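Just one protein chain is left out here, and the rest sit where they should.
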Amino acid sequence: MRYVIIGNCIAAAGAVEGIRSYDQKGEITIIDGERRGCYSRPLISYLLAGSKGAAGLHYRSEAFFARNQARVIPARAVRIDPPAGQVELDDGMMIDYDRLLLATGASPLIPELPGIEHPRVKTLYTWKDAEEIAALVETGATAVILGSGLIGLKAAEALHQRGMKVVIVEKQEQILPRLLSPWSATIALRHLQEQGIQVLTGHQAVSISESGEVELDHGAKIPAQLVIVAVGNRPNQSLAREAGLKTGKGIIVNQYLQTSDPDIWAAGDVIETHNILSGAAEVMALLPLAHLEGYLAGCNMAGQAVRYPGAIFLNAVHFMGMHIIAAGEPNRSGTVLQWQQGSSSLEMTIDGDYLLRYIAINLPGITGPLTAIVEQQIRIELKEWQEFIREPSMASLPAAYWAEMRRWEEHGGLRCG
Amino acid sequence: MTLSLLTPAFSVGRNEERCIRCGVCVNQCINQVHHLDEDGFMWVTEKNCVGCHRCAVLCPTQALTITRFPLDFRPNQYWSADSLREIYRQAESGGVLLTGMGNPRPYRSYFDHLLLNASQVTNPSIDPLREPMELTTYLGDHSAGLSEAEKPLLKLEIPVMFSAMSYGAVSLNVQKSLARAAREMVTYWNTGEGGLHDEVKEYADCTIVQVASGRFGVSPDYLNNAAAIEIKIGQGAKPGIGGHLPAEKVSPGVAQTRMIPAWSDAISPAPHHDIYSIEDLAQLIETIKVATDFQKPVAVKVAAVHNISAIASGIVRAGADIVAIDGFRGATGAAPLRIRDNIGIPIEMAIAQVDQRLRDEGIRPKASLVSAGGIRNSADVVKILALGADAVYIGTAALVALGCHLCQTCFTGRCNWGIATTDRQLSKRLNPEIGAMRAINLLKAWEHEIKEMMGGMGINAVDSLRGNRLMLKGIGLEQHELDLLGVSPAGA
Amino acid sequence: MLKLEGDIRIPAGCAIAAVLNRSGQRFDGSTIIASIATMHKRSNGLGGGFAAYGVYPQYRDHYALHIFYDDAGAQQMCERYLMHHFRITEREPVPVRYTRKIARAPLIWRYFALPREDSLSRQQLGEEDFVAAVVMTINSDLGGAYVVSSGRNMAAFKGEGYPEDIGEFFRLEEYQAYLWTAHGRFPTNTPGWWGGAHPFTLLNWSVVHNGEISSYSTNRRYLEMYGYKISLQTDTEVIAYAFDFLMRKEGLSLEDAIDVIAAPFWSKLDRERQARLRRRYASLLLNGPFSIIVATNNGLIAVNDRIKLRPLVAASRNEYLYVASEEAAIRAVAPVLDRTWSPGGGEPVIGLLHNQEGLLEAPSTGLETNARSA
Partner (left out) sequence: MRVQSNPEYCLGCGLCRLYCAAAHDGYDGNLLKAFKRGTPQPRADLIVRNDKSWLNTCRHCHNAPCINACLTGALQKDDQGIVFIDSQRCVGCFTCVMVCPFGHIQPSRDSYRVVKCDLCRDQKGIPACVSFCPNGALSLTEEVETR
């Protein structure tokens, strides 16, 4: 059996583990378009900040691939020929596959702005990006960050640590709009500001001048040494599309992570994932899902039939000493419970007897159970949550949760995997 | 209330170089001796300390020492510190002094004045590691002729049984521990007078159920869910008085097992109100035998009192298959201090006298003799068997194996070791798996030692130790004591 | 002051031997003397003795009472007591041969006697129980008198000295018997008392014994419960009484009696009856090292303790059965043997006269009846 994986990323590593759980013999070939090995994308901001060396970026070492007998080819795939069962590489080589995994990931969105092509306007998505930005860092100079999502904030943190003045420009009225509620965003914002980061919400850039000056929609102009564009990502599905696979916002897969072509699977940021809470298929570009999806796709490629039940939105981000963890459905409303003490806060949205979403700031310890409660839709009455939120801790988690945990331990039954 | 004149009994020492403020002492002491405040200061309330050592044993850095509170009265050989304190207590409370466990007073222990024999040259000692060494013991009426049907007997692979300790006086986990150990070692545990909890019913084959004056939990099912039935007339710790399980210990589990309302006092009358004479006892024995279809031996337990020989003879003649005699060192969950410390006679004397009396009357084969109260170790077992007992009951020793530190405050129900309590949180502290293992270990250790001692004597069956008083010599005893024990002095 | 046997319990090592002619043919005492003499080193000159069966055919219905007296006063007192309970047909000193090797001999007399009818009915006892009671009373209550043997057509000869010297002293070459047992003693002090030597007897039972019963006190206190008076404090006495109790009083077979005194281990019991016997007679298990020869008029049984802590060898040749502590003692008198074997622990060697099924039925059952009516 010849397994080919396009993309040497988190999902690819998961797929290798999945395949090798069931098939010790088949050939595994990984096509590494970035030619950087299997590294962890979120760590590039640490590289930029200087807190982590290049060696620390690797998600799986070369030894891992050697041990699992996975051949890594430093090349970019340019075309897939499903009828022939071949992948064409940028050097013209053709690779035969029996089972193919598309783990092509995503790319940053680039807004159409005058001056966006300016050489000091960068995205922070790849290792190469980080190196290029690092070369432009100038202590004391200003860096403007467009977007206050995860990448924007991690970029802000890194540049701040490198001694730059950082200005974040966020089009929405709050920071981290996809992650936080307005209430919790205010708390986070205060923290950012206390750390010396300037945040302009409700504004967007309209142009970038020759000198690198960023002009905002209300006319303000910020002279910048460096502009980082972090306004979102988009799945890299051109290969799939050209090969005739069904796509939507991302590649469309069934519950076995199989594309419309039965010999081709897809995993990671490039696919549409079933959102357990909304029931819709959505692009959920979340690292924790990438590994699991890769793993399950790998299992299935090796002949298993393991179902992927889908996922929920969840994210943990850490910047400038603040830990934000949030999971659940941001778009549905319900009863909101809030708790705040010192720098910690917790906000929970409850619909009927179900927890829809939580946002925990500097309160990481209890988030695992809360995620499980959201994801597994464990039924817990509102009044129990009202009791819990008085003093949120592991010990005060509702009894129904512990009962469910005992049931899992006795019978197994985590829905994922 | 005026100032109490009582000073603490114990002093709690904390080595600051070792204390790491982990709080284990705080969370383990139900008496709230230790307190850790928000500023990291440790406080002790010494007057609450009963000297049970729970904190010191669990302290991971051995930072704690418990000593007697160093406050001496002016020396007085007659008015001891204890006698003064007892008066202070009564002057403050106006009540009977309560205590737990057995008589601690320095009366002579005859066990400590008896020495065992061993073989040298003229006959070989036997090595129990190389040769079989039999401790198999059958308790009951052995008098039936070979042509008659044999009477029901209890088979023991070690002549050591666990004394009656009721659920209520002790936690259910104690009973579970002892029941498992009894089964593993092929011996018996005794329910005491508190009925039989559902969770220990499965141990019927190694259970002796007790029928005492309170008749708690007694039913035909109860009698039949056992290997033998014991009628308790009295116990060594408090001869002549009944029992009182304070309401605080009558948890719903205890209540259900005893068939009484929860959180109410469980009172056992001093006498059985259907036994005012020996013939009444004979009738109860017969009744129980009928109720159990003559399939189970019936034991009668009495405290060792002054005329024990005559009493025992009467009990045998009343039809008991086993006579259990509880010496004055026998323990209890609760007893008035004056009674515990001043009533009864030593078990060594009682067994020696009863065994001889039953032989003199030619009725010794009609019943087995079980010695209870104050058996501390395997040598005590060997000595009491040589004096004439068929087997022993151990209570205190068994509880000590489970963790009891003899603080003598069982009656409070606040046992830090999870033994003499029915509180759920405290009961947890005795994991019956560990309890059983420890009790089994104790019996196995004694088994080895008994075999070593028997082997030394050149005896390879416990049958030949029973009543073998030539194996004993008295040391430091007066002639009349030697005569009563039926042994000769060391050197003679 | 040294205490006598009976005042204290004295452990002893020993030699034992027995020769039986199964057809009841009698032979003189020189054979058994030669046999026991071979094991000279197993004794130390402080005790030797013999039991002989078939020696008094002319008085086979009488109880032959051999009695030691310390002095004439004791004899007078004892004889008065005897007269009270027995009709005495014959009374004479036991003939002896004085030699230098034997010293401190007591007065040794023998009586051929039958119980007095009136005395018997007064006591409300069977004849044998009656005789046993008289013997025990003399031994325990009458100072200076000691009944050496009290059976029918049998006698015990014993004293202080090496067994071969005792044999010479009692002129055993002049006696004819079909069954002889012998004993050479190695006591661990010098009791200087003739009564302490083996064999020990009661009625027709005689026991010679090598060993020490560690269960002595247990066995003794059990037997005392049934009226046995233990006067000598010897293991041998206890063994004799144990057999008397089990077989004569409790009516056990020989096999059952062996299963009691040398009971198999619980783990090796193969019959429920053995277990029952062990449970009922637990206190009669003889525990400790021993080899014993128990004899009656019908024959003998030799047995070891159950883990064989003392030596015992058996052999046969034609009508003869030999038992001894050492094979040499047998070879010395019977160089050619059909079979020799070393019985295992608790495994009895049983030698019975022809046509006898057990040790107990006396060959003179009929005669006993005659004796009573006479």
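Per-chain numbering from 1; labels A, B and C assigned in written order.
Keep in mind that, in the parts below, a contact is a pair of C-beta atoms (placed from the backbone, for glycine too) under 8 Å apart; a residue touches a chain by one contact, two chains touch by 3 or more.
Since we're looking at a predicted model, the values are computed, not measured.
S.K.: Checking the contacts here: which visible chains does the omitted one touch?
M.R.: A, B
S.K.: Just to verify: which one of A:Tyr22, A:Tyr256 or A:Trp408 makes contact with the chain not shown?
M.R.: A:Trp408
S.K.: If I consider the whole complex, including the chain that's not displayed, which of A:Ile19, A:Leu189, A:Ile325 or A:Leu356 touches that chain?
M.R.: That would be A:Ile325, which touches the missing chain.
S.K.: Sort through B:His273, B:His306 or B:Lys428 and give me the one touching the missing partner chain.
M.R.: B:Lys428
S.K.: Looking at A:Tyr3, A:Tyr295 or A:Trp385, which residue reaches the missing chain?
M.R.: A:Tyr295
S.K.: For review purposes, identify every residue of chain A that touches the missing chain, sorted by number.
M.R.: Per the touch rule, chain A residues meeting the hidden chain are 13-14, 40, 42-43, 46, 52, 56, 58-60, 287-288, 291-292, 295, 314-318, 321, 323, 325, 327, 364-369, 371-372, 376, 394-397, 402, 405, 408-410, 412-414, 416-417.
S.K.: Taking the full complex into account, what residues of chain B touch the chain not shown?
M.R.: So the residues of chain B touching the missing chain come out as 18, 20, 22-24, 27-28, 58, 60-61, 424-425, 428-431, 433-434.
Here is the rule we use: only the chains that are shown with their structure count from here on.
S.K.: Should the pattern of chain-chain touching be classed as line, ring, star, complete or other?
M.R.: other
S.K.: Taking the mean of all protein CA atoms as the centre, name the chain whose own CA mean is closest to it.
M.R.: Measuring from the global C-alpha mean, the nearest chain centre belongs to B.
S.K.: If you average the CA coordinates per chain, which chain's centre is most distant from that of chain B?
M.R.: The most remote chain is A.
S.K.: With centres defined as the mean C-alpha position, give me the chain A-chain B separation in Å.
M.R.: Centre-to-centre distance between chain A and chain B: 68 Å.
S.K.: Which whole number of Å gives the spacing of the CA centres of chain A and chain C?
M.R.: Those two chain centres are 104 Å apart.
S.K.: Going by the contact rule set out above, which residues of chain B touch chain C in the complex?
M.R.: 119, 122-124, 126, 131-132, 134, 136, 138, 142, 144, 146, 150, 153, 359-360, 362, 364-365, 457-461, 463-471
S.K.: Under the stated contact criterion, what part of chain C meets chain B in this complex?
M.R.: 9, 11-13, 188, 211-212, 214-219, 221-222, 224-226, 250, 252, 263, 265-267, 276-280, 282-283, 285, 287-289, 306-307, 309
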